[in-house]
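As you look at this complex, bear in mind that one protein chain is not there, while each of the others sits in place.
Each chain carries a letter (A and B) given by its place in the written order, and its residues are counted from 1.
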Amino acid sequence: MAVESKLGENILTTTIDKFVNWSRKNSLWPMPFGTACCAIELMATLGPKYDMARFGAEAIRFSPRQSDLMIVAGRVSIKMMPILQKIYRQMSEPKWVISMGACASSGGVFNTYSTIQGIDNFIPVDVYVPGCPPRPETLIDAVLKIQKKIEKERSLSQKRA
Amino acid sequence: MENSFDALVDEEQFDFEYTPHEEKMLLNFGPSHPATHGTLRLVMELDGEVITKVTPELGYLHHGFEKLGEYRSYNQVVTITDRMNYVSPLNNNFSYILAVEKLFGIEVTERAKYFRILLAELSRINDHLVCIGTQGVDLGAYTPFLYLWKERENIYQMFEIISGTRLTVSYARIGGVPRDRDNIPPVFFQKLDKFLATFEDTLDEVERLLTRNKIWLNRTKDVGVISKEDVLQYGLTGPVARASGVEWDIRQAEPYSLYDTVDFEIPVGEVGDVYDRYLVRMEEMRQSTHIIKQALEKMPEGEMNVDPDTKVMLPKKEDVYNSIEGLIHQFEIIMTNRGPRAGKGEAYVPTESPNGELSYYVISNGGNGPYRFRVRPPSFYNYQILPKILEGRLLSDTVAVLSSLNIIAGELDR
Partner (left out) sequence: MTEAKNVVVDRVKNAFPDQILDVSENLGETAISVKRDKIVDILRFLKEDNELKFDMFIDLCGVDYLEMGGFERFAVVYQLYSMEYNRRIRIKAFVPEGDEKIDSVVSLWAGANWAEREVFDMFGITFTNHPDLRRILCPDNFEGHPLKKDFPLEGIGYRENFLKVTRENAQ
């Protein structure tokens, strides 16, 4: 969408924006970057009881080229961090990141030599989910917050911040 | 330290010569992959589809559990232990607390022992459900995953009633169970009865889907055979060893926590392939329900925790609020740098976790926490056999073998 800000904000561009945002938020394809215990709760969220498919985020793709939402579920070690960054950079725009659990958001229980104290030091994060591990309803709430965030984007009428 | 994105596959390290006209290829079965249960990495040398050499790489989930345990008190370490094998956390908790209680020389009440058996077997069922469910998903059978995970939700509800959390339960303290959670609400037993009534039917349904399924048999029979000699050489334990014909279960050989008063059978396989390990796990789940029913009957009424006068257990809340001794006693246990202290010594109690022999080697220096906190991880030793059994097999057997060994990355890397 490189023609932004030439057209300015008018009824045509904002309506296209609304339509694009509606279609993006209702079909988020998550990429589960699950490392530890939070990955089990992520699997439970995708399971039959707390169904994430109701919100459109059912098609999990393990390839970064085919997904737009990366859910970092679990603690990240110093050996794993370059891989996380490589995969984040391989995802194509637009992309969002959910940092699930206490360990991904801030290091959690582990204040040790080999745990990254919060992935937001090295990767831009959109929504943080607290909990150890967070309940599936909390994760669904995080996905809904991402959807609200997408609704406010103005990719055609304004330059992306 | 340089951050180089391209240094992930270093050909000199893996002793691989690339010659343009040969047909060998180096494939990286990377740490982020749907079929690796956690963050494992395999660097495989392939000749077409046939594997010639496999080098596993570990350490992508290494967080220094053993070092962290040295800086926490005995009761705080319980919360660390259940983040290791996160699909069956109660087995870890009880295994650790048995070692610590041996150091302190404390014997818990009979009610606590039977309740521990009950919860440990529920946790074992939990682990085998994950293993078989994800094994199905890896090999293409998605339906058993949904049926089995629905049963896991029932177990999670029971854990939530007794401890408040679903996954990282931490339901063990020195001397029994946490002080405020020692009264089990009757709703727990109602849910348990309901679970036991319908669980075997779900297992029968999954057996109907998988056990005589032609595709399942083709993918799992005679794949990844482990011999009896390998079991002794590599230190393999658990269902992996039992499927190869070694009849050894620590719950019967060296019983702990009153396992000798319940009777159950040990399923033993013959060939030692992936199919045998699947059958051993299914049968172990049925034996676990049998054990749970016996433990329910035998559990006596009475106090769950040891007497607070032994100075390791928190006193009752009424004593804390109404008497000075109770208050001082509570502070002595809870405040930082205080807490129950054991004499100098070491303890090692082997227990049977769903993956194999899980035991904690705890050395004490008279402090309020362990001096050396060593975990004997069953997944670490079970994973070592992978390069040997994959040589000469096809690439798609990797997935079947890896999921049958039940490698939990948290326990592997600690």
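The rule is short, and it goes like this: a residue touches a chain if its C-beta (ideal position, glycine included) is under 8 Å from a C-beta of that chain, and two chains touch if they have at least 3 such contacts.
As the structure is a prediction and not an experimental result, all values here were calculated from the model.
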Answer key for B:Lys150, B:Lys191 or B:Arg374 versus the chain not shown reads B:Arg374
Please pick, from B:Arg41, B:Arg83 or B:Lys102, the residue that touches the omitted chain in the full complex. B:Lys102
Spell out, residue by residue, where the missing chain touches subunit A. 78-79, 81-82, 85, 88-89, 92-93, 95, 111-117, 121-124
Contacts of subunit B with the missing chain: which residues? 1, 3, 13, 58-59, 62, 64, 66-68, 71, 102-103, 232-236, 246, 248, 253-254, 344-348, 350, 357, 359, 361, 363, 365, 371-372, 374, 376, 380-381, 384, 413-414
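Here, only the chains that are shown with their structure count from here on.
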The subunit A residues in contact with subunit B across the complex are 33, 35-37, 39-41, 43-44, 47-49, 62, 74-75, 77, 79-80, 82-83, 85-87, 109-115, 132-133, 135
So in the complex, which bits of subunit B are touching subunit A? 3-5, 8, 30-34, 38-39, 59-64, 67-68, 79-80, 83, 86-87, 130, 146, 149-150, 152-153, 156, 166-168, 409-410, 413
